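The structure appears below as structure tokens.
Complex shown without one protein chain; remaining protein chains in place.
Each chain gets a letter, A and B, in the order it is written, and its residues are counted from 1.
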Amino acid sequence: MRKPRPAFPRGMRTARGAWRKSVGKFWSLLFLLVPVLGVGLFWWAPGAGYWLPRDISRHGHQIDHLFYFVLVLTGVVFVATEGVLFWFLWRYDATTNRDPATYMHGSHNLEVIWTILPAATLLFIAIYQMNAWADVKMRAPPGMRPTVEVTARQFEWRLRYPGPDNRFGTLDDIHHVNDLHVPVDTDILVDLKSMDVLHDFFLPHLRIKQDAVPGMNIPVWFRAMEIGTYDLVCAELCGWGHYKMKGRLTVESRDAYDQWLAEMYARQQATQDPQALEDDDE
Amino acid sequence: MSSTTLGGAHEAAHGHAHHDERGGAARFLRTYIFSLDHKVIGVQFLFSTLLWFMVGGLLALAVRWQLAWPWSEMPIAGRLFPEGQISPEFYTMLFTMHASIMIFFVIIPILAGAFGNFLIPLMIGAEDMAFPTLNMLSYWFMWPAFIFMTASFFVTGGASNSGWTGYPPLSAIQGAAPGSLNGQTLWLLGLVFVGISSMMGSVNYMTTIIQMRAPGMTMFRLPMTIWAMFITAILQAFALPVLTAALFMQLLDRTVRTGFFIPEGLIVNNMEAGAGGGQPLLWQHLFWFYSHPAVYIMILPAMGMVSDMISCFARKPLFGYKPMVYSIAGIAGLGFIVWGHHMFMSGMNPWLGATFMVSTMMIALPSAIKVFNWLGTLWGGRIQFATPMLFALSFVSMFIIGGLSGIFMAATPVDIFIHDTYFIVAHIHYVLFGGTAFGVFGAIYFWFPKMFGRMMNEFWGKVHFFFSFIFFNGTFYTMHILGAGGFPRRLADPYHYETFRHMLGMNQFISLCAFGMGAAQIIFAANFIYSIFFGPKAGRNPWHANSLEWTAPSPPGHGNFEDQPIVYRGPYEYGSPEVDHDYYPQNRPPPEGQEPHEPGHH
Partner (left out) sequence: MQTVAPAAVGRPFAGSLLALVLLAGCNARSEPPQFRLNMQDYLEMIPSHDPAEFRITGGEEPDVLEEKQRKIKGLEMISTVLFAAFGTPDDPYLLTEVQKGDDNENGLDLVAIERAAGPVRPGHDRSSRQRGLYRLHCAHCHGISGDGAGPTAVFLNPYPRDYRQGKFKFKSTEASEKPTTADLKRIIMEGIPGTAMPSFALLPNDEIDALVEYVKYLSIRGETELNLAIELFAQEGEIEPDRATIIEYYLSPVVDLWVQAEDAVVQPPERPATDTPQQLAASIEEGRKLFLSKDAQCAQCHGPTGLGDGWLTDKTTVPYDDWNKQKSPDDIDRWLLPRQELRPRNLRLGIYRGGRRPVDLYRRIHAGILGAQMPGAGPAPGKPATLTPEQIWHLVDYVRSLPYADESQPKHTEITLHKPRN
């Protein structure tokens, strides 16, 4: 048996510096800033225009609801834990805390509580959201044929409508690029493909996002509820021109849509020089 | 033993000098370059990774420049570009290489390589690693990787362009992107070597921790750092083979067109892509089967080190030692069955998405338990706000944010909207920068005296912490808001889209904060380098900590301990009633006539 080492000198050495009383409080307050500013920023952002883009889809409210649900839930946990952290730092700062450190190694009951509570909550979220997921990715409108075939390629969206015979792969298919037109308040089934690399069909206003994978035909469905034009974004890195792979979703009334299709069809069958491309797309 | 200059390395040199009768140059090589001493190897890892940290950081700043002032001429570096603006493929390369370097050259090797190497033998009371030569090789196998990655910047087409995830076909077809010409091949080779290095390290760590613990050092007396390193090593050993296989498959796809990941009939850049018959999703499954566990490889050791620091500076035993161990193990176990959550939008069967979502939700649980236990450790302590403690506390504070934002992504329907947006960027940086990197900064301040025998400057350490903390949150917290707006990542110019045009102002704010954060690291670099040479001398145990490394000299000589330490208790006996002082080193024999006290378990 070795001899015990000599006792270490008590107190702090120069290395740890001399603590002024306020220093600990200062750092505690810095950590208090995290929840304060954290919640504050989320409070401020929607009013300042930095928030979820307006939802114009039929299913999107489910996603937004879940987003807010998770936001509130995590917000409460966030404020609680960060608040506790601040309070412990403030209260048990060695310079002002007169009590000796508590000599304890844990608490069985607490461990059980803070295992079961979050487990139950997390399980609840998991089950709670299944339905929304199924609506967007599993339950396609039954018996529907694709409205439009979207083929992503570096760096544009090639679009194909079936044309008057309502079938793909015939001479009267209507081809277009980047400007996706759909009728309002109608189920749309997109047949999503890619010619070269991975792309992602992202409609922020419709809460739709789906990778386009070469070699796969992936169905995407949605129903747009408001007339207007919206961005179609490529959200999966597809090469140097990824950023310029910009598309547009034009939601229009049934009549305008049919008229547009007819116009596109006529233009595509042109055998004489049309001035068609002049001054459209305004 | 004297400790005049280069700390551990110097001491190791003394140790070797007795046995080495060869010439000066050869001796220098044996002791400083091809050293077998775990401390020298650890310090080598530390220096290498810190240098790469700087490179990766500069790449990130260039990314931020483009996002705040797109296409406008960058100061100084702007001269590198022929058209006076960052070209889009250069931008793509910037973020690809930023992530690749930070993940594979900084975070993984600084945790396992630098701290794993330095701390494991010291903390378990061994004189070195089980396989010193293997240990040396694990460092030197990083060098081919360093060279490949560096070279990739200079080959035709530049470095890899396909994101750090290297998704095919973009990465696997040479014509698909400039960086896929040669840069991607070098990238793959680089990763293979990183993998070999990690594998050597993990085998060594596992063996050392199992076999070489000091007498009395039972598994449940190990410091949390060692537990984390142990489980990380297991994760590495099981996940790496899959990544290595995937890397070789992509390498073959690129060079001899095997077509593992290339489906039939692709036309890329006006060229037919070759045989086909493969599936792009296969790469994603294989890659994430490694890279999701790798996320835990990148944070568990930091969690361990933070646990040690918090307990030490709260002067109080770690709250719930065993639950902490079990939750690390739980994270590691669950970590193998959650990889699909990176692929919710990938075209994978949505039913599979639903199951991965449940397992992903569950992995939040052990993380939550760890946070509660850290808070429990602080409760009732006597908290000293030393620089390492500040970084450790900010780890907890930031990890709470990173963990909670993960729940948004785990919720598959919400992920539909925020997938591949800046919400993800914010999340990963809260976990890996606010979490791991802050933890590592803390660890550097904490173990610096042990490594180099000198203290880092406390005042400048706090200044470094203050500005890092403020600017870090300014940079990344705001990104959550961008993400909520759907702002997509990896776009060289997102302002083409009307939806995102108004976010330019916030991006400029973020970039200014990022530049501030970059500038704050200069303080750290100056403090670090200055303190190595001129810092005040540290005693053996400047923080009055319990674990075994503090009983060795600072820096420890070759063989670490003057005599074999014998362990009597766990590493967290702060404020024990058995002794007068508020700490109770693991190897101090209990007072005469008193039964060794084992804290109650649950």
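Note that a residue touches a chain if its C-beta (ideal position, glycine included) is under 8 Å from a C-beta of that chain, and two chains touch if they have at least 3 such contacts.
What you see is a predicted model, and the numbers here were worked out from it, not measured in a lab.
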Candidates A:Ser22, A:Asn166, A:Ser253 or A:Gln269 - the one touching the absent chain: A:Gln269
Among B:Tyr32, B:Phe53 or B:Phe90, the residue in touch with the chain that has been omitted: B:Phe90
Selected residue (touches chain absent from view) among B:Leu252, B:Leu282, B:Leu504 or B:Ile566: B:Leu504
Interface residues of chain A (partner: the chain not displayed): 47-49, 137-138, 140, 146, 154-156, 158, 168-171, 175, 177-179, 191, 217-219, 240-241, 244-248, 267-275, 277-279, 281-282
Those residues of chain B which, in the complete complex, touch the missing chain: 58, 61, 65, 68-79, 81-85, 87-90, 157, 175, 177-178, 181, 265, 267, 269-271, 349-351, 493, 495, 501-502, 504-506, 508-509, 511-512, 515-516, 518-519, 522
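The rule is short, and it goes like this: only the chains that are shown with their structure count from here on.
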For chain A paired with chain B, centre-to-centre distance based on mean C-alpha positions, whole Å: 26
Touching residues on chain A, where the partner in the complex is chain B: 1-2, 4-5, 7-8, 10, 12-17, 19, 23-24, 27, 30-31, 34, 37-38, 41-42, 45, 49-53, 62-63, 66-67, 70-71, 73-74, 77-78, 81-82, 84-85, 88-89, 92-94, 97, 99-108, 110-111, 114-115, 118-119, 122-123, 125-126, 129-130, 132-134, 136-138, 154, 195-198, 200, 202, 204-205, 207-216, 218, 230-231, 233, 235-244, 246
